[in-house]
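Here is chain A:
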Amino acid sequence: MVSEEILGLEEVKAFYNHTEILRGITLSVMRRESVGLMGRIGAGKTTTLKSILGLLRTSGSIKFKGKEITRIPTFRIANMGIGYVPEGRKLYGELNVNENLEIAMAGAHSDKEVLSIAYDLFPELKDKKFNKAKLLSGGERQMLSIARALVGKPELLLMDEPYEGLAVPIIRRLNQSFHEIRKGGLTIFVTWASIKGLESIADRIYIIDRGRIIFNGGVQEGRSFASINNLIL
Partner candidate 1 sequence: MLLFLVASGLTIILSTLRKINFAHGSLFMLASFFAFEFLRLVPPTLRSIWLAIIVATLVVGAVGAFIERSLHFLGEREKVYEILLTYAYALIIYEAVHMLFGSGGKFIKTPSYLAGRVNIFSTTFPVIGFFIIVVGVSAYVGLWFFIYKTRIGLLARGISFDEETARTLGINTNRVFLFVFFLGCAVTAVGGGISGMWIPVTPYMWELALLQAFCIVIIGGIGSLGGAFIGSIGVGQLTSFSIMIEPRISMVMIFIVTAIVLLVRPQGIFGREIL
Partner candidate 2 sequence: MKKLIPVYLVAAILIFTAPFLFEHHLVYIISLFLCYSIFALALNLVLGYMGKLSFGHGAFFGLGAFSLAYLLEFVPFPLALLGSIAVSSFFAGLVGLVCARLKSIYFAMFTLAAGEAIYFVVLQLVSIRGLYGLSVPTLEPMKIFGLKMNLGSFNNYYFFIVITLFVLTWTMYTITRSSFGNMIKAIRENVDRVEFIGVNERRLQWANFLISGVFAGIAGALYAPLVGYLAPEIIGFAGSAEGVIMVILGGPNTFVGPIVGAFLLVFIKEYLSILTEHWLFFLGIVLLIIVYVLPGGVAGYVSDKLKPR
């Protein structure tokens, strides 16, 4: 089976007001791959993801499924099949679990059955259906954030520091879910600040530093590269 490129960035530069954060990012993700993006704080990981979603001013080319998405409004990009699990989860704290999912469903124009799929994947959330999101534990919140992103049945899932602040058992639990989802054909693009977390989930990684990609390869090689170059994480 020939793998097609599902996400392609070429010489992408991104700005916050007038400060250049990304100085020409080129990367590529194939279907069904799980690719990690590693970098220190401030290197440009979140900015890269936000650029893909069209939340920032960018120059360069960003292609999703072969189509140029740089000028397309965010909500349409999402509807094209990109799910986003933002840094810090960004849940609607005042609303309950169900409502958070319903908002996502409204955005994705999906039907009710999606709810049951979500609760099957994360049974822990089922009991807490009507709890306000802000009352959930860290792990549950992450689960909700992921479930929310999956509601639209995306083909590409962007995750920004998904393990932040979570304990190891929960991380393992989440990785299980990721394997489940990947079986269904999902492509994952995830950022993280250290290689350690990405080992179990990524097939290969990019390393980004100060707005530029400095490494592209397997996880183990990435590790050696990082220690050689003193990228302390």
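The rule we apply is simple: a residue touches a chain if its C-beta (ideal position, glycine included) is under 8 Å from a C-beta of that chain, and two chains touch if they have at least 3 such contacts; residues count from 1.
For anyone wondering why these and not others, all candidates are chains of the complex that A comes from, given by their letters.
Model, not experiment: these values are computed from the prediction.
Chain contacts in this complex place chain A in touch with candidate 1, from the set 1 or 2.
Touching candidate 1 in their complex are the following residues of chain A: 53, 55, 73-76, 78-79, 84, 86, 90, 92-95, 99, 102-104, 106-109, 148-149, 151-152.
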